[in-house]
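If you scroll down you'll find the structure; I have some questions about it.
Excluded from the complex is one protein chain; the other protein chains are retained at their positions.
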Amino acid sequence: MLSLSQFKTMVAAAGVDIRAGEKRFSELDAASGGDGDHGTAIVTAFNAMAKAGGDDFKSYLKALSDALQNEACGSTSALYGAWLQGMSDAAPEGAAELDAAALAKVFGGGLEELGFTTRARVGDKTLMDALIPATEALVSAQGGGIGAMFRQAAEAAEKGAEATCAMRAKFGRAKNLGDRSVGPRDAGAASMACIFAAFAKTVK
Amino acid sequence: MLSLSQFKTMVAAAGVDIRAGEKRFSELDAASGGDGDHGTAIVTAFNAMAKAGGDDFKSYLKALSDALQNEACGSTSALYGAWLQGMSDAAPEGAAELDAAALAKVFGGGLEELGFTTRARVGDKTLMDALIPATEALVSAQGGGIGAMFRQAAEAAEKGAEATCAMRAKFGRAKNLGDRSVGPRDAGAASMACIFAAFAKTVK
Amino acid sequence: MPMKKFINDPANLTKELLEGLALCYSGKVKIVSEKIVVRATPKDSGKVAIVTLGGAGHEPALSGFVGEGLLDASVVGDIFAAPGAPKVLEALRMFKRDAGIVLVTLNHAGDRMSASKALRDAQKEGINVREIVTHEDISAGVDTPEEDKRGLAGCIPLYKIIGAAAEAGKSLDEVVEIGERFSKQMATLAVAMSGCTHPQNGGTIAVLPDDEMEIGMGQHGEAGGGRTKILTADETAERMIAPLVQATGVKAGDTALLLINGTGATTHMEMLIVYRKAAQLLASKGVKLVSGGCGEYLTVQEMAGFQMILCKLDADHAECLKAKARTPYWTA
Partner (left out) sequence: MPMKKFINDPANLTKELLEGLALCYSGKVKIVSEKIVVRATPKDSGKVAIVTLGGAGHEPALSGFVGEGLLDASVVGDIFAAPGAPKVLEALRMFKRDAGIVLVTLNHAGDRMSASKALRDAQKEGINVREIVTHEDISAGVDTPEEDKRGLAGCIPLYKIIGAAAEAGKSLDEVVEIGERFSKQMATLAVAMSGCTHPQNGGTIAVLPDDEMEIGMGQHGEAGGGRTKILTADETAERMIAPLVQATGVKAGDTALLLINGTGATTHMEMLIVYRKAAQLLASKGVKLVSGGCGEYLTVQEMAGFQMILCKLDADHAECLKAKARTPYWTA
């Protein structure tokens, strides 16, 4: 079982690692032809999320989504906002603990909602390259328990993020760059992998 | 005696040396806190003067002054315009040759008219630091003949220009600079010394 | 090493610049709810309202065009970052009216996502709002699908056109129609000579080699793919006018508007020199230009470069351009 307080610790741990990577995320954004602010945006998002509270998963995830949409700007606001909203929608009413199946449903619901917000899929050099395989891995690893779910998700996210190096951007600010976007890791995929890595190392 | 055609050759020779020094004059202007365009301005002035004609000193000098004021811009337009106008005013009617005394009167007249246009005198770090001693030397050397007059004028102009290095600017664009204008030679004094040097080497 | 910018805490840039705008142009605009810029004196609520959204750091755009004759409100995000959907929804609620609202969205991922969510929520609440999306950047090729063309400074003359139509009391359908028609007939191409510094994180964006420029650069320094050795002003104008003419379809006898939008360090001197050649080229094709503009409308911090905006005008567009306007940065 994953308790809400465990999950809050995981979010806080992700915030620590995201803040440590701020400069790198902005540099990756600029290096692949974006506007060089993803670090700023994702840190702002985590600063906003740090203010969210809630006594069960549903309301906490909703509070995360709202705080983020209210205070964060740019693509991150909409993308993370939708992801967290989808997770909240899929969370069972009033639960302060999730078993493996419920957890899989929550992450599945997040990805589904995000899929309505963006048309990007695997191969488009966005955070979806990390999140889609991470979510699939997390869902498939249900049998192995919660620790395994996050470990496998983190591995998949990292592999997915690494794969973006070879891709050309098709969505977001870097899309007009064509071949010049090939080389660096996508900034959004990098921060997403960083979040799953923090989740994995904190959950155990 | 100095013939008009000799004098025209001297002006052309000065133009050649001024063009060769263009970059240096602009750099000196910038280095002493001016706007870095004296080379551009003085070359424009000589390009304009190259179009002037005239069959006697008075009308040629007037044509030089007019061409320069019509086509050159900035302080140079007014300063050289006044200088040449004053020379023309002091030149004898219809003369195509000048003896030493007349020549001294012409240069004296130029300096006098220029003195109405600017309040700058020796020590103010302007072209006056070259022109005033040059004119005085030219006038005093009358006894030695025309060649000597220009040789001594050139020497005095060079010494005057060199002395500007140690001065603080009080006129023109560099005046707000204070102590920071100390060091480089004044651009206008440098170009004036260059002109007298060209006169001296060409007249003989 | 501090940035070579006159700023205070980088976290407060947007808040402080908006306060400055409201203090400087106090007769024209004011700030509500921290990030929404509205007119000092609201427009008659019987008329269609015009609202837009977008990141800061592009001043005077977008908020400098709030005022009589142009926008009713601009919803501001952070530097180069779209505002979140809740702020946009808040502004739409503020301007809810029977006459309806037009929301103008520039085609950038963040803006589109926030606008779409806000629109869905607003429509659920019964707010009568229609969206116009601008996507007139032709840097990816004239034939690029609309969805893949960015919205650049062409939004500014669009604000003028639909602002005037709304002010004249036209219906929501009419305002949207005139705006969509204008939007389809305009095209923008950007060129950059240098990158710029992101004022929040101090990072440099879109660095260019000393002897190169880039045609097609985006509004936040996103690369455009058209790197070339530095061209003269006339060559640059020629290279830009040809595809703009193709994209807008202007031809002999047509009337057009030409704007040069400086993106930062490029001087008015240069813009005027480029305008000269572009205007001569259009004149040689028999295109009649109305009074145009060279200036900074939508900047990219201190990036050296400009956007050239060509708009084919119908008679009603030309009329709207001339109408009265009293905003901080567009007065007519």
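List of remarks:
Every chain is named by a letter (A, B and C) in the order it is written, and numbering of its residues begins at 1.
Criterion: contacts are C-beta pairs under 8 Å (C-beta built on N, C-alpha and C of every residue); 3 or more make two chains touch, one makes a residue touch a chain.
Quantities reported herein were computed from a predicted structural model and do not represent experimental measurements.
Contacts of the undrawn chain with the visible chains, over the full complex, involve B, C.
Of the candidate positions C:168, C:279 or C:323, contact with the hidden chain is made by C:279.
Within the whole complex, the absent chain has one touching residue among C:11, C:32, C:142 or C:230, and that is C:230. Across the entire complex, the residue among C:52, C:74, C:105 or C:194 in touch with the chain not shown is C:194.
From the options B:15, B:34, B:160 or B:184, the residue with contact to the chain not on display is B:34. Checked against the full complex, the one of B:17, B:56 or B:71 touching the unshown chain is B:71. Although one chain is not shown, part of chain B still touches it, namely residues 22-23, 26-27, 30, 33-37, 39-41, 44, 66, 68-79, 81-82, 117-118, 171-178, 180-181. Interface residues of chain C with the unshown chain, by the touch rule above, are 1-8, 13, 16-21, 23-28, 56-57, 59-60, 64, 193-194, 199, 210-211, 213, 230, 232-234, 236, 258, 260, 264-276, 279-280, 289, 291-296, 299, 301-302, 304, 306, 329, 331-332.
Basically, only the chains that are shown with their structure count from here on.
A separation of 74 Å divides the Cα centre of chain A from that of chain B. Chain A has no residue in contact with two or more other chains. Across the assembly, chain C contributes no residue in contact with two or more other chains.
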